[in-house]
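What follows is a short report on a single structure.
One protein chain is absent from this view; the other protein chains keep their places.
Moving on, here comes chain A:
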Amino acid sequence: LKSRPLQKATSQFEEALACVARPTSTAMVIKTELCHFTEYRIYPGRGQRFIAKDGKVSFFITSKVDSLFHQRIKAVKLRWTQAWRRMNKKGKVDESAKKRTRKAAKFQKAIVGMSLDDIKKKKAMKPELRVQAKEAAAKEAKARSSKVKAAPKAKSGAAAPKSKADKAGQKPAGGKKAAGGGGKNEALKSKR
């Protein structure tokens, strides 16, 4: 840079000047190009630019790459190029492309016997209170069941033989029905 005359306003020189003007940066910024085939960085003095008939400019880092381009070999097909790597998903994993798992929205439904508000109230209640309420409810239930058991013991004795008789009556009827149904089914099957 020092050897270059000050009058020449080359881009590199201007960039360097800009860097010098900034108090923080001292390193020289060199404009590098990206190879159109391999996507490697081309520093000045290396590689070549090819300008096609239609005006398209392509940068090549080496004559090897230049030759491949003119043979019309695609970069995607060559294993060592960045294009191939991108196609085959090698290297860095793009986190933003990951699928987000969908969470099903859970919401409390009212149950038969308890409305939504009741459920919420119970949830809001302190655990100690809930335990107490549970115990109280259990005691109540026990008391009720004992009363129920004590009172209609005689009733249950009378009810039992009745239920047995009913059952006996039901069975032959069910059997008849079954036989008739079976016969019908057999007939259908023979037709098929």
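Going forward, a residue touches a chain if its C-beta (ideal position, glycine included) is under 8 Å from a C-beta of that chain, and two chains touch if they have at least 3 such contacts; residues count from 1.
The rule we apply is simple: contacts and distances are computed from a predicted model.
Chemist: What name does the UniProt record list for the absent chain among "SKP1-like protein 11", "Glutathione S-transferase", "Aspartate aminotransferase" or "50S ribosomal protein L14"?
Modeler: From the choices "SKP1-like protein 11", "Glutathione S-transferase", "Aspartate aminotransferase" or "50S ribosomal protein L14", the unshown chain carries the UniProt name "50S ribosomal protein L14".
Chemist: One chain isn't shown here. Among A:Gly45, A:Gly113 or A:Pro127, which residue touches it?
Modeler: Of these options, the touching residue for the absent chain is A:Gly45.
Chemist: Over the whole complex, note the residues of chain A touching the chain we left out.
Modeler: 4, 8, 10-12, 31, 33, 42, 44-55, 57
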